[in-house]
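Left out: one protein chain. Kept in place: all the others.
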Amino acid sequence: MTTAPETHTTRKTVIEAHDIVKRFGGAVAVDHVSIAVGAGEIHAVVGENGAGKSTLMRILAGILTPDNGGVSVDGIVLEPGAKASLEAGIALVHQELSLIPEMTVAENILLGSTPTKFGAIDSARQRKIAADALDQIGVSVDLNERVSRLSVALRQFVEIARAVARSPRVLILDEPTATLTPAETDYLLNMLQRLAAKGLAIIYISHRIPEVFRICERATILRDGKVVDNLIIADTTPNAIIDKMVGRELKLDLQTRRIANPGAVVLSARGIRAFRVNGIDLDVRAGEIVGIGGLVGAGRSELVRAIIGVDPRTAGTATITVDGQTKNIVGYRSAVRAGIGFVPEERRTEGLALEMSVADNITLPNRAALSKAGFLQRGKITEFATRLAAEVGLRPPEVGRDAGQYSGGNQQKVVIAKWLGREPKLIVLDEPTRGVDVGAKAEIHRLLRGLADGGTAVLVISSDLPELLELSDVIHVVRDGRIMGTLSPDEANERSVMALAAGEKVASSS
Amino acid sequence: MSTTMKLQETQTGTWNRVKNAVARRTEGRAVILLILVVGVIAVQQPIVFNAYGVSLARVALVGLVALGLTLVVLQGELDLSVGSTLALTGVVVASIPDLGLGIIAGLVTGVAIGALNAFLIVLIGVNSFIATLGTLFALRGLAFVMSDGRPVRITDIDSALVFGRELLGPITPRVLIFILLFVMLQFFISKMRAGREFYAVGGNRQAAIDAGIPVKLRLFTSFMLCGFVAALAGVINTLELTAADPTAGSTVLLASFAAVIIGGNLLNGGRGSLVGTLIGAFALGLMQVGLTFAGADREVQDVLIGIVLLVAITTDPNNLRALSRRLQGLIRGKANQQA
Amino acid sequence: MTESGTQLKAAPVNGTPVEGIVKRQASVITWVASRGIFIFTGVLLVFSVIFVNGFASSVNIIDVFHRASAIGIVAIGMTFVVISANYIDLSVVAQVATAGVILLALSPTYGVLGAMAIALFFALLYGVVNGVSVGFLKANAVVVTLGTTGIGAGILSLLTTGTIYYGPENGPIDAFGDARVGPFPLSAFVLILVAVIASIVLSRTKFGFMIRSYGSNKQATRLAGVNSGGVVVGAFVLTSIAAMIAGFVLAAYSNTAVATMSEGFDFRALAAVIIGGNSLFGGRGSILRTFLGVIFISVLSNILVLSGFSFAWQQLVTGAVIVFAVALDALARKAEKR
Partner (left out) sequence: MRNSRTVLVSVFAVAGLALSGCASGGTDDAGAASADGYNVYALLPQGNDQPYGTNYLKAMNAAAAEMGVNLTITNAEYDAAKQANECSVAIASKPDGIILWPAAVDTIRPCLEAAKAAGIPVNASNSDVLPEDKDLVGTYTGPSNEEVGRGAAKLIGDVLGDAGGSIIIIQGLSGNSTAIDREAGFRDELEASYPNVEVIGQQPGDWAKDVALTVTSELFTSLGEENIDAIYAVDDTMAAGAIEAMENRGIDPTTIPVVGTGNTELGQPNVLSGKQYATLFQSPVWDGENAVKYIVEAIEGNTLEANYFMPIPEVTKENAADYPAEW
């Protein structure tokens, strides 16, 4: 809690966004949102993934231009464009890192605004400004160190220093703690409080309710692009906020839940350790959909990638059991051979060859089945691809088209179709419906249920809580590379998952 | 408590500071090679060191072009046309009766070629490898057309000859120019904003754009500088030889390219240094001079350079680390299977 | 080597269009570019037949094929490396000469087949060394093959000491070189045969398919369970085998072989691949395109000689054509993005 003498009522408003609307194609990302933050205030913006938080922040920072409404600082409405916002003193700390690996800390902090004297870099001033910035956030790091040699956490802090170095009036942080350890998080929060005490207006985006309660004065809650509520932290409780984020009180849409009849264990992982994964055991049974919940950066993707051998493990073993035979998962290819299918998170860079046809993409994992004596069987491929395309409901079902010509939803269907062709014993999906329109989403869910009913083991990672609850027969919630809790369908609801994911002890048992 | 956090990555103490300083550098392999070469020469052909003037001249030839090439490589691009540029500018210099005028014309030609390459790559959007492959052919052809396929002798030979003479000790004008150019470029790349931002363009182009760095301008700058330096090499060659040979520079492209690679410059851009290139050029240059003194067949030189290149590129620390991790994974997997 | 693309994060797929297909409008330039090589080769041929006297004569067509065959076979092989997004195999220069020299130098002792077997061994050696360095050690193909060129060419030159090896008059090799099928030299048929086989391998076989998809998206290909390193090795091995065949053809054509016989083959072959309109970013491309690219530059140099232009002009024009071709391709890709 800030011990500031002022309260939001007495504070002088620094930044104000008025009636912001932003559409992408058909979808409305931000829907008539207004928000005001005062000097010295830390203002939380909370909401589920896809609630429109990041879009709103990109608009505040001038990176995106709203379709309606405007942003004003000290009552003066800003010109569109990042430059104007920057000059007005709005600094955004991006979610993904945007540093130059081989440049020094000092250079990165002043990238794009390097001070010069007679054309040469004024390194004295450069170092001074950088040092001051780092000082303000109370981080000490060798200014001459190359960023490529810093830890993920330190890079995050350098990003923040970069924002602070522009001596902003408003500081916007988007999930800054996503990649930090508890100790580092703790450190960051203290730092933000110090900055706020100096009169900076801070907008703090996070899923992590405890953090919000610790440092924020007010919270604006977004859901589906709309402002649900604007609460004073002092007068509310974590559960109240979580409920508002979720919007639906403990809803279990039973009509969508299926009766699972799990069979034998297919995938069994023991003591898995890897980058951001600190010792996890996991089992997946035939005919069962196992969901993995947690926040961005909790180590979910890293976990599954380590288990099936996409990325190296530092410790632990994983085995796959197919009709009685147990095989060790040595490398990724052995996993695929053993009957595992993997739908990666990055569809466009890892899932599909965009400039190849749908048929080609579907053929890739099934090349063996579709070729005789090393020759691809054209007729068979078309027939095969068309069948699968129909199975996953690709629209239009023209397998000759480049995958890149299809929309996100259809592309994702193709990625799934690739693996269906192999009739996998276990299919692993990382964010199966990210950036997918509602219709396609429903179809993909139906597909996965169908697979499970057919006896396939399914492992799903999702940041989309309703999806997770709707699909999963059991949910493991991951935080800091560990499983914080395992929820059965009847104890799983959006609050309990969010509570575990956000590290909110109180709610974990309810 | 904040200070006790493991955020503190910078160890204190001189030794650690030295260790960090070393770890930051990208020139490791170049230095190793240089030490090896110097060692072997010291044993086999100590005379090389008495004739350091010669060695300097040799290094200056390839090194000059390599320096220019480095600027382009730092941004993750490539310029295959340096050899042809060298030849063409030589012909231009020699075919203009007035030497001073010729030199200027030659240098301008070089810059223009750089601008042409940059235009194709930055504005049209051609991959630099292909674009400069085209100019590689075209410029060489142009050099042949202009010279009618035979060496062109400078009209004002005597003033050209002055150029080859030694100023003080082993320092010929070529060496002097080479040193000056290195100092200037080193200053540009390490002390000037535009130069430093080359690393940003090569290291993370999107971030560079977001940070408001004029990426296209930087690319143009590097290609034009590269063209200029290649032209400078062409001018120097022509002056020293008192004639321009349209076939000149045929061996320069690959040699300077090798120097850049040995120098630890990452071809994807963003990592490397002029110092590395310099050391690389020195290592290769000394190697060649030493072998020449030893009267070794030129084929042996090719083979050695080939081996050095292959070793240098296949021992990129990052690759090896990735590979060893993969192998460890496999071994562990196997072990578990036995278990 | 603009790999910088790989360093950029994929744009977040916000608000994907609701309709199924993202429409892509075709402009004139994309239309021309996509069919460029077919149009240009056609135009050039028509032009040559009409305006260059003697071009259409059967003897001249033989010469055109002599120009095309060896370099064409190399280019076709190189297409595999290019489509696997590895830019170029510079070492073909050393490989062609090695094969040619071995064929003529060793066939007296080992018989033609024996010599060919030995040549094959070295072709495979080249392919594997290049492939493993690039595919598994993740080294840059240009530098690797630059290195192997230095080593291979150097050793070859050391061993042959510049000797020009020549086969006996009307020996099997000479006979092959002079052989005609109808009006065409046998080498032309070798070229076409290689082209057909390569085309089948690339477009019809499982392996060729993996090369294409690897070139199109390495990560996705790996995540489909493909041994991506192995694919790269395969691409380089195919290139090496083609280079070997080219060496045989070249040696047989003149019944002589010397260590310097294939100078300039590296970039000339790549030029053919590029003029054919194959994308140097990998994935897209075909053997037919390369074949036409080869025909194009062969006809071009042929008519330049027939019209009495000097070597200098030939180089100048070739370079200009490359620049034009790639500029067109790039503009087309831009137009496509819009």
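Should a chain be cited, it is by its letter among A, B and C, assigned in written order, with residues numbered from 1 in that chain.
The rule we apply is simple: a residue touches a chain if its C-beta (ideal position, glycine included) is under 8 Å from a C-beta of that chain, and two chains touch if they have at least 3 such contacts.
Note that the structure is a prediction, hence the values are computed from the model and not measured.
Put simply, the missing chain touches B, C once the whole complex is considered.
Touch with the chain that is not drawn comes from one residue among C:Ile155, C:Ala198, C:Ile211 or C:Ala269, which is C:Ile155. Among C:Ala224, C:Met261 or C:Ile274, the one in contact with the hidden chain is C:Met261.
Considering B:Pro97, B:Gly149 or B:Gly212, the position touching the chain not shown turns out to be B:Gly149 (whole complex). One chain is missing from the display, and on chain B it is touched by residues 40, 43-45, 47, 50-51, 53-54, 57-58, 61, 144, 147, 149-153, 157, 161, 164, 237, 240-243, 245-252, 289, 291-300, 303-304, 306-307.
Seen across the whole complex, the unshown chain contacts chain C at 53-54, 57, 59-60, 62-63, 66-67, 101-102, 104-106, 108-110, 118, 122, 125, 151-152, 155-166, 178, 250, 253-256, 258-261, 302, 305-308, 310-312.
As a convention for this text, only the chains that are shown with their structure count from here on.
With chains as nodes and touching pairs as edges, the resulting graph is complete, every pair of chains being joined.
Looking at A-B alongside B-C, one finds more C-beta pairs in contact between the chains of B-C. Averaged C-alpha coordinates put the centre of chain A at 43 Å from the centre of chain B.
Centre-to-centre separation of chain B and chain C, using mean CA positions: 28 Å. Across the assembly, chain C contributes 9 as residues in contact with two or more other chains. Annotation for chain B: residues 203-204, 206, 270 touch two or more other chains. Residues of chain C that touch chain A in their complex: 9-10, 12-22, 24, 204-207, 209-210, 212-213, 216-217, 219-227, 283-284. Looking at the complex, you find that chain B touches chain A at residues 1-3, 5-10, 20, 23-24, 187, 191-193, 196-197, 199-200, 203-204, 206-208, 210-213, 270-271, 325-326, 328-330, 332-334, 336-337. On the side of chain C, the complex with chain B involves touching residues 1-4, 6-9, 87, 133, 136-140, 142-144, 146-155, 157-158, 267, 270-271, 274, 280-281, 310-320, 322-323, 326-327, 329-331, 333-334.
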